[in-house]
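With one protein chain removed, the remaining protein chains of the complex are shown where they sit.
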Amino acid sequence: MTGPSPQSIHDYARVAQQRLHADIWVYLADGDSAANRNALADVHVIPRPLQNVKGGNTRLTMFGQELEHPILLAPIAYQRLFQTDGECASAMAASAQGTQIIVSSLASQPFNEITKAADQPGCGKPWFQLYWQGDRKKTLSLLHRALDAGLSTIMFTVDAPVKVASLQLPQHIQAVNLESSDAPVSSTSMVFDGWMAQAPTWDDLDWLRAQTNLPLLVKGLLHPDDASRAAESGCDGIVVSNHGGRVLKNAIPSLLALEQIATRIAGRIPVLFDSGIRSGQDVYAALAFGANAVLLGRPYIWGLAAEGALGVARVIRLLRDELEMTMALTGCARLTDINRECVVRILSSVHQNDQIV
Amino acid sequence: MTGPSPQSIHDYARVAQQRLHADIWVYLADGDSAANRNALADVHVIPRPLQNVKGGNTRLTMFGQELEHPILLAPIAYQRLFQTDGECASAMAASAQGTQIIVSSLASQPFNEITKAADQPGCGKPWFQLYWQGDRKKTLSLLHRALDAGLSTIMFTVDAPVKVASLQLPQHIQAVNLESSDAPVSSTSMVFDGWMAQAPTWDDLDWLRAQTNLPLLVKGLLHPDDASRAAESGCDGIVVSNHGGRVLKNAIPSLLALEQIATRIAGRIPVLFDSGIRSGQDVYAALAFGANAVLLGRPYIWGLAAEGALGVARVIRLLRDELEMTMALTGCARLTDINRECVVRILSSVHQNDQIV
Amino acid sequence: MTGPSPQSIHDYARVAQQRLHADIWVYLADGDSAANRNALADVHVIPRPLQNVKGGNTRLTMFGQELEHPILLAPIAYQRLFQTDGECASAMAASAQGTQIIVSSLASQPFNEITKAADQPGCGKPWFQLYWQGDRKKTLSLLHRALDAGLSTIMFTVDAPVKVASLQLPQHIQAVNLESSDAPVSSTSMVFDGWMAQAPTWDDLDWLRAQTNLPLLVKGLLHPDDASRAAESGCDGIVVSNHGGRVLKNAIPSLLALEQIATRIAGRIPVLFDSGIRSGQDVYAALAFGANAVLLGRPYIWGLAAEGALGVARVIRLLRDELEMTMALTGCARLTDINRECVVRILSSVHQNDQIV
Partner (left out) sequence: MTGPSPQSIHDYARVAQQRLHADIWVYLADGDSAANRNALADVHVIPRPLQNVKGGNTRLTMFGQELEHPILLAPIAYQRLFQTDGECASAMAASAQGTQIIVSSLASQPFNEITKAADQPGCGKPWFQLYWQGDRKKTLSLLHRALDAGLSTIMFTVDAPVKVASLQLPQHIQAVNLESSDAPVSSTSMVFDGWMAQAPTWDDLDWLRAQTNLPLLVKGLLHPDDASRAAESGCDGIVVSNHGGRVLKNAIPSLLALEQIATRIAGRIPVLFDSGIRSGQDVYAALAFGANAVLLGRPYIWGLAAEGALGVARVIRLLRDELEMTMALTGCARLTDINRECVVRILSSVHQNDQIV
């Protein structure tokens, strides 16, 4: 690339679109939910000048790991679709930026190579995103392979049982960490008798909880009752997510679910937020509504496609800088200073008379 | 057609527009109400993963008929305008997909040919949509012709007394089941002394109820008082509908009327919903707001125009698949699991301080 | 014109735009308020089929005159700008359609010619719109000229003291009924010391009331306190109007003012509505919000420009037909059956926490 380096998230998106094959760009953009992004854009902050925020920072500790900031890299499948170095580049950038990647069950590179790329002094192990593999035995087998390869902190994704990749993968890109028999069953039957017969249930979650002492998070909850039940099942954290809008196009925007869930969880376990994050202001908004940290999705893939590991690192840094600036100007020296009173919602759409519970 | 088969409702709309004469496309699209569709699009679902929905299904029983799913084909006039096989193709597709068509009084093919096309093992008889014929005698005569031809379950449409076809019908397409004297009176006088003098009243409904023991539904009610009165008049069901926006462009969106009507009816008789359904998500939304089933309108005509009976069948299947996926992901194994708590309205327009009654 | 005759209001607008010089079209369109029209478009009706509305009609009596329907022609200046026959054509069309025109103080044709054009069997006299002429003597002189020429029912416009025509009038078009000294003073000074020094006050209204026993309406009120005061001053009617948005671009939409004013007036005197009427549905909406009749503005000028008197008559008829259809389908046989319960507002913008008083 001979032009100037991208300066903003939007620059990265533009460059990524130029570099990627149209099919792959469409696959990446698929389902991107305007409702998710609008809900975040409705959140406005109230500047608080003249506060003393010298020495402020964005650090936090999660599941025993020290993170420089609350922006993790969401599990995204088949990253070699976007750049030759794939998940390794993303993992390296996450480490360099003081955070973690959650490695997808559908990673296109071996788990041990990814953990090796992420291995930097003072950094904990990357996290592992677990998809249910149709039954307990296969699921446990996959989990053990991931843990053996050095991944830790398990994020169990429960919201996408009916989604199979709409893209025909190139031959050289595969889910290399799955047994061949682990490949998604091509079901020609119906939703209920096909996909859902392979989907995990609350019983399966209880079983999974019993298999490991490692931190276990559940990703894809949007109802406070479900969040509560996950906490009672002994899960160590939950991720409020609608899968970035990819699964159900009319799912409730994640931010609207977050507030009620955070209120219900009331600090018992960490609540993470996923879906629609595009800026440090969005990170701030999610934290104000009760999240402890967020997962960044498509934007880091834009960085990956545009500039490899360097692009991922720069995208993370851009969001962190925006988060710091927003904190500084609203008088927040610590993440824990960010709360609901720091923001107002100026609604372009109204969500009223609709308590979920 | 040499291109690939349409994959989505929107593909069918596009192909239909290409195939139809511009006048006919305009006639079909006339009055399509953005307000109807926006009200449905405002409805968002709350995913409920980890529920056990294995063996779920979309079956229901209505008026003694077993239906595979709650998507019926709305009565649409003159279907030979859209495809040579006309109503027969639609009826055949409905049967094949485990549902029923409501045959219009203004069908362009003989009733007995339509019932024959719909005659598949295990399928009940197609329903009949009855327009008032200006007086009781003519109306009864038309009804008897329809019943004699094998139609059953009468849907009496009461909301379009002032609508005459804006299209000049081609000579070979006619309302073949009407007596020539049944043709709409060409009134040059006013609304009140012309059209409305031919319109049915509540007295006429009471009379009609007394003429038959067959199931009788009233289609076109939007006020809870009217729904209540229909139930008290002994009707077996009502259809909340604003005629897809064709009659009064500023009629209340059907979905907003549905909730109050369903609350008022409180399960005494089935409530069907019509106007604006474009996806399985929309079907789910209508059921969440209290409908027992829905009528699909323009989309199946797109399928008819694009691919005949096959296109109609595929459009129905597309919506059913979307409905199943939405149910599965929201933890609903049965239609009766879908209720108001499954959804939130995120309003792009606000409907407040306006209780209808 | 060799093409087909316009079929809708929008056709008339299009033809008018083609026929008029661009400057004149801009002058006519100036200030057309989207807020006015949006407020009307937010009003949705609730159809009530099966009501017996045979023999319904739109007749009313106002100030001793029998009108066929509640659509009057608003006072619009200099109508010869739009068509050679000017006010005479409009007046003739109003008579033919069973209604009245309110002749502007700035009419471009002599009052007596206009009254003559309007003189049809069974028709009352056209109304007269009075602009304040800077002082009482000149104002009274103008009023007497108008009454002497056969006009009656005085509509005193009070909302446009600062508006002078932005258009350079062609030499042959003038306010022929004003004395030359009546021409608007070209003030180079400020608003307060120029225009407002010439504006009428409540005292002037009291004085005017004392000059005549003819029906006297005040046009341009938007605050319920002002409406109340006008009623207490002995006025016979008021016109809720923001001058179609021409005077203050951020004036409250007339419809939002109407409801509170009608509630306050509570039937003591007729309340007319002006600003933004574009369809019979809009007329219905205004009546539902408490108006007794409406003034139609720009649309009849479109008819005038397109087809002269015939065009004006056809525009009136189009709106009346739409009004009748809306009434018939909502179960209203008389204008007095139209009330607030017949409609719901589905707000695209929200007007809350803002009681005017």
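Just so it is clear, A, B and C label the chains in written order, and each chain counts residues from 1 on its own.
By definition in this document, a residue touches a chain if its C-beta (ideal position, glycine included) is under 8 Å from a C-beta of that chain, and two chains touch if they have at least 3 such contacts.
None of these values were measured; they are calculated from a predicted model.
Contacts of the undisplayed chain with the visible chains, over the whole complex, involve A, C. The residue from C:L67, C:L142, C:L178 or C:L221 that touches the chain not shown here is C:L221. Residue in contact with the omitted chain (choice from C:S5, C:Q18, C:Q120 or C:T201): C:T201.
The chain that is not drawn here is touched, among residues C:P6, C:P253, C:G276 or C:G290, by C:P253.
With the whole complex as reference, residues 41-57, 281, 285, 321, 324-329, 333, 341, 344-348, 350, 352 of chain A touch the missing chain. Counting the whole complex, the residues of chain C in touch with the unshown chain are 35, 158-159, 161-162, 190-193, 195-197, 199-205, 220-223, 226, 242, 247-253, 256-257, 349-354, 356-357.
Quick note on the criterion: only the chains that are shown with their structure count from here on.
Viewed as a network of touching protein chains, the structure reduces to a simple linear path. The best fit of Cα atoms from chain A onto chain B calls for a rotation angle of 90°, in steps of 5. With centres set at the average Cα position, the gap from chain A to chain B is 42 Å.
Between chain A and chain C, the centres computed from C-alpha atoms are 60 Å apart.
In chain A, the residues touching two or more other chains are 350.
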